[in-house]
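All protein chains but one are shown in place.
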Amino acid sequence: MEETKTAEPSRRDFLYVATVSVGAIGVALVAWPLIHQMNPDAAALALATTEVDISGIEPGMAVTVKWRGKPVFIRNRTDAEIAEARAVPLADLKDRDARNANLDGGADATDENRASGPDGRFLVMVGVCTHLGCVPLGEAGNFGGWFCPCHGSHYDTAGRIRTGPAPQNLEIPVLDFSDSMLRIG
Amino acid sequence: MRRGWGNRAAAGTLAVLMGLGLTGREAFGQEGDAEAVDPPPDIVVEREGEGEHAGEDDHGTPHYPLEKPERIAWSFDGIFGTYDAAQLQRGFQVYQSSCATCHGLGRVAFRTLAEPTGPYLSEEAMRAIAAAYQVPDDDTGELRPGRPSDYFPAIAPGAAGFAAVPPDLSLMAKARGVSPGFPGWLIDGIIPYQEGGADYIYSLLVGYHAPPEGEEAPPGLFYNPYFVSGAYIAMPPPLFDGAIPYADEAIPETVAQYAEDVAAFLMWTAEPKLTDRKRIGFQAMIFIAVFATLVFFTKRRVWRGVEH
Partner (left out) sequence: MDLHALTPYTPRSRPARWLERRLPIVGLVHSSFIAYPTPRNLNYWWTFGGILTFMLAVQIVTGVVLAMHYVPDATLAFDSVESIMRDVNYGWLIRYIHSNGASMFFIAVYIHMFRGLYYGSYKEPREVLWILGVILFLLMVATAFLGYVLPWGQMSFWAATVITNLFSAIPVIGEPITTWLWGGFSVDSPTLNRFFSLHYLLPFMIAGVVVLHIWALHVPGNNNPLGIQVKSRQDVLPFHPYYTSKDGFGLALFILLFAWFVFYQPNYLAHPDNYIPADPLQTPAHIVPEWYFLPFYAILRAIPDKLGGVIAFGGAIAVLFFVPWLDTSKVRSARFRPLYRQFFWILVATCIGLGYLGSQAPEGGYLLASRILTAYYFAHFLIIMPLLGFIEKPKPLPTSISQPVLTPGAAAAQAPPGAH
């Protein structure tokens, strides 16, 4: 053994290193399918769309639908709520990003950029608190919007975070209004 | 002495593995038997045809099918096989025209029709096909136009006019296989032949004949020597020359062509990941072979100068 090492150290080292490296690469390649299998499967990805009939939702009414396993709040806001939301200056907001999947990133969190549907009456957003994932309560909190009971985050009537630990405005999913139908996702 | 057993051992390993595989492969013999190509006439009895598995036989072990399926050269056979999207699209057309009334395709989602390794329909075409079907909604249970995430609807009992529901075709190409007997299966393992199901479907569809002389088809049954569980099958011949117009005029509109296309389509419904499997498999085999070579030289290096 010792002779072998001294005779051709570089070749032996290269062979060793190459073998162990290829083996390690092989293990890494096999690891990927074992990890990736836990990601959403093709059937789950295909179920990414939900359709809702919104014709029955009068001003002041709200419905909650399930989309990708999460609640989506659909609220036809009252005029007062809309006015209140529009009056808030951007400077007062904790998160100034619209968080609207229908707009390019970086849009301001104005009510116009958050609202949707005919005349911007509707507010459709994922009902999951951006803090730690609880579902906020509607028409509650210091700003008349939503209030998360878990850790006390207050959202206004445009679903924007105003006070509390949550870092971001409630997320707005991809929406498509056509007549009385709303497609989410 | 020194290397006698060791080297022979290495060389013999494969042979032993094959030997063990031999006993296993015979498990395939269940639907067809090596020695049974020409069974004595008294075994050819009338069969119930409605299920593809026609139950027990009072006359000893049945030796069906009477004839082995014909082997077709498929685009998806061999080590580099891939599905031919155009053929799968034609096959789907045949399925819709001639099979869908009676046979469901319940494990196939509409979305998969657009997969690049499958029929590769355009997104719009796929959505249009989905929307043409009425499927029950998961939440409400009411019928609504299908969406990409939905599956081909099942055939309701009685809907096709049969007492029993004809079998779903999603997995048919993997649920049928006729052993070629010894030593054919051994060669099949190496070729590698794994298209027995597609060949079976093809042969069954082109295999309707008049019954042999002196025999008469029982009412409502049809003679088909390729049928796996009897000489007579309840399914009427589903394909006729020219019955289905193909968009591509270069493709003949014959029963044989229809049968080949729909068999390829059903192979895809049964094994939609076949193209991926063969592609990844080739890369994996090369990688492992390289690794094995490296380990071999490392081993030889380590053992050099060691008497053993």
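Every chain is named by a letter (A and B) in the order it is written, and numbering of its residues begins at 1.
In the analysis below, a residue touches a chain if its C-beta (ideal position, glycine included) is under 8 Å from a C-beta of that chain, and two chains touch if they have at least 3 such contacts.
Model, not experiment: these values are computed from the prediction.
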item: Residue among A:D41, A:D104, A:D119 or A:D179 that touches the chain left out of view; value: A:D41
item: Interface with the unshown chain - residue positions in subunit B; value: 1-6, 8-10, 13-14, 16-17, 19-31, 51, 53-57, 60-62, 79, 107, 109, 112, 167, 170-171, 174-177, 188-189, 192, 194, 196-197, 229, 270, 272-273, 276-278, 280-282, 284-285, 288-289, 291-292, 295-296, 298-299, 302-303, 306-308
item: Positions on subunit A where the hidden chain makes contact; value: 1-2, 32-34, 36-39, 41-44
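Rule of thumb we're sticking to: only the chains that are shown with their structure count from here on.
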item: Between subunit B and subunit A, distance of the C-alpha-averaged centres to the nearest whole Å; value: 43
item: Subunit A - residues contacting subunit B, complex; value: 1, 3-4, 12, 15-16, 18-19, 22-23, 26, 29, 42-43, 46-47, 49
item: Contact set on subunit B toward subunit A in their complex; value: 109, 111-112, 147-149, 287-288, 290-291, 294-295, 297-298, 301, 304-306
